[in-house]
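Missing here: one protein chain of the complex. Every other protein chain is in place.
For clarity, chains are labelled A and B in written order, and residue numbers in each chain start from 1.
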Amino acid sequence: MRRFVLGIALIASLLLAACASPAASPASTDGEDVAAGLSGSISITGSTTVQPLAEKMAEDFMAKNPDVEIEVTGGGSSVGVKAAAQGTADIGNASREIKPEELAEFPNLKVHVIARDGIAIAVHPDTAVSGLTVEQVRDIFSGKITNWNEVGGADAAIIVVSREEGSGTRDAFQEMVMGDALITENAILQQSNGALRTTVANTPNSIAYLSFGYLDESVKVLPLGGVEATEENASNGTYPVVRPLNMLTNGEPQGVVKAFLDFVLGPEGQAIVRAEGYIPVK
Amino acid sequence: MNQAESNASSTVQSAAQKQPNRSNLKQRHLSQKFAFGALWVGGALVMLILLVVVGYVITNGIREVTWEFLTTAPRGGLSGEGGISTTIVSTVYLIGLTIVIATPLGIGAAIFLTEYAGETNVGSKFLRSLIDLVHFGVETLAGIPSIIFGLFGFALFVSVLHFGFSLLSAGLAGACLVLPTIIRTTEESLLTVPMSYREASLALGATKWQTIYQVVLPAAIPGIITGIILSVARVISETAVFYVTLGGSARMPTSIFSSGRTLALHLYYLAMDTNAFDKAMATGAVLIISIILINLIIDFVSSKLTAGLRENQ
Partner (left out) sequence: MQRRYRIDKGIKYLLFFSAIVSIIIVFLIFFFIFQSSLPAFQQIGLRNILLETTWRPTNGQYGILAMIVGSVMVTFMAIVMGVPLALGAAIFLAEVAPRAVQNVFRSAIQLLAGIPSVVYGLFGMVVLVPIVRRIPVPGNSGYGLLSAAIVLAVMILPTITSVTEDALRAVPRSYKEASLALGATHWQTIIHVMIPAAKSGIIAALILGVGRAIGETMAMIMVIGNSVIMPTPLTDNPLTIFLRQARTLTGNIAVEINYATGLHESMLFATGVVLFILIMIINASAHLILRNGERS
């Protein structure tokens, strides 16, 4: 008999688990505890360009406020916008301007520009080209130029690597560099900035556009129109391809979320922005 | 002799008649030698493929697999630095959740299919067609590609039920994925329990459920365990479902509503998003070693099973 009861209990607990109501989900705190030191949890999702930045900031913020739990996940800028607007995340990250139709659909959306980011042109380290103009980049990505020897390089076919549709980096690149021209169908498509970098680093004769925050020695960065891709050139306006990095909240931020955004926009947060290779806004 | 057999024997005869004389015999044996040689080469080739894939990943990965690697958290999702401790924890959590959800349902379904299928009371026609339908459902589930389970979990658990990208969403989607495995293996092992066991128990006055619970189930336990272990292996190696339901956070999960990252998912992120191929190989080595261990456990359990069967007879 006892074993029988045990069996029933097992099945019942399973059913309970299966039907666990969403109400049990730990919603972000509304800041009642702020007076007694910060505590609560923040969920952040969206753009993979903002992700490493947000992760670093979350790490430092949690070190200062041990009772705060911050969870950063990737996704994409469009997901960041949607998640913030619909409340699936407390903060949504977007690495592009918020589109007018998005603002029209979600009028409550509050945009916080936390940093600015340049988009660099990165090629495989062995590529023998020392610089490209914006027109050349446009022609390469639209498939008009297909061989490196057309832009002063060796005789080798160009392998274009691009981001997915819906990526904030791709949207920004499309708007600022491509204009009306379409990115070639031949392009290898990868679904994150990191994957783009890995592909370019390992594929000879490849080229991609890459967020400043992801540049490292594994790829070669080309000057664009004679301007080096540096933070200095990006912040003084000479580098042509710069976009805002945004954190979005649904309405004015409250409590622990507000405290985190204050941290992000404060001196410590902006120092992290600089250290990670992005351009501070303050 | 039924038709199939006569067909077969006529094929046999024609095969034999094709080579009537002796000089042909030599040739026939020669061609057999040649064919078997080719089969040996084919077999060796398959072994070689296994050795190359497993060997490459393990030899390149094992150097990184240290105690420190296993017990430190991955640092900064995209730098690829750090170890795999949180991903091991996430994997274990997810396995636990999936198994807890799927096992009772799977075993229950299997019991119903085997023990109640033969009932001949009122409405048995309805029961019969229902059982056919359940079998169809199980077969369909088993054939659905995992990314579809992912889409489903994304649509229902993540979005509609607002569980978000979480262990719970992933666990529920994972449970749907492994349910057919548990049902099938449990069903098979229940079918091997001799009918005389049930008859003896019922004759002693036990109810049907008492019979099932105290006589049939204990005898079928090794088979059920095999099903559970197979499911564990499936959860460990699955990626697509969890890629779209788990969120991929590398932090230590704190509740079933936490986002997480399994070992296989971590390997994917390392390989795609970072240049840390050495860490990816190390994670791959850990995955392969755990699969090898699981295979050994299954072999052990099934040897118990056959031993048990021999005892039964």
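The working rule: contacts are C-beta pairs under 8 Å (C-beta built on N, C-alpha and C of every residue); 3 or more make two chains touch, one makes a residue touch a chain.
Keep in mind the model is a prediction, meaning the values are calculated, not measured.
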{"item": "Displayed chains contacting the withheld chain", "value": "A, B"}
{"item": "Contact partner of the left-out chain, one of A:130, A:186 or A:236", "value": "A:186"}
{"item": "Contacting the left-out chain in the complete assembly, out of B:73, B:89 or B:141", "value": "B:141"}
{"item": "Full-complex contact with the absent chain, from A:44, A:79 or A:245", "value": "A:79"}
{"item": "Touching residue (missing chain; options B:164, B:180 or B:253)", "value": "B:180"}
{"item": "Sites on chain B contacted by the missing partner chain, in the whole complex", "value": "3-5, 8-9, 11-16, 28-29, 31-32, 35-36, 38-40, 42-43, 45-47, 49-50, 53-54, 56-57, 104-109, 111-113, 116, 130-131, 133-134, 136-141, 143-152, 154-156, 160, 176, 179-180, 183, 207-210, 233, 236-240, 243-244, 264-265, 267-268, 271-272, 277, 280-281, 284, 287-288, 291-292, 294-295, 299"}
{"item": "Residue numbers in chain A that touch the chain omitted from display", "value": "4, 11, 74-79, 81-82, 146-147, 156-157, 159, 164-167, 171, 174, 182, 185-191, 199, 202-204, 206"}
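Note that only the chains that are shown with their structure count from here on.
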{"item": "Whole-Å gap separating chain A and chain B, where each centre is the average of the chain's CA atoms", "value": "36"}
{"item": "Residues of chain A defined as touching chain B within the complex", "value": "3-4, 7, 10-11, 14, 17-18, 20, 22, 24-26, 43, 45, 48, 51-52, 55-56, 59, 69, 71-74, 88, 190-195, 197-198, 201, 214, 216, 218"}
{"item": "Contact footprint of chain A on chain B as seen in their complex", "value": "76-79, 97, 100-101, 104-105, 108, 161-165, 168, 172, 209, 213-214, 247-249, 251, 254-259, 269, 271-275"}
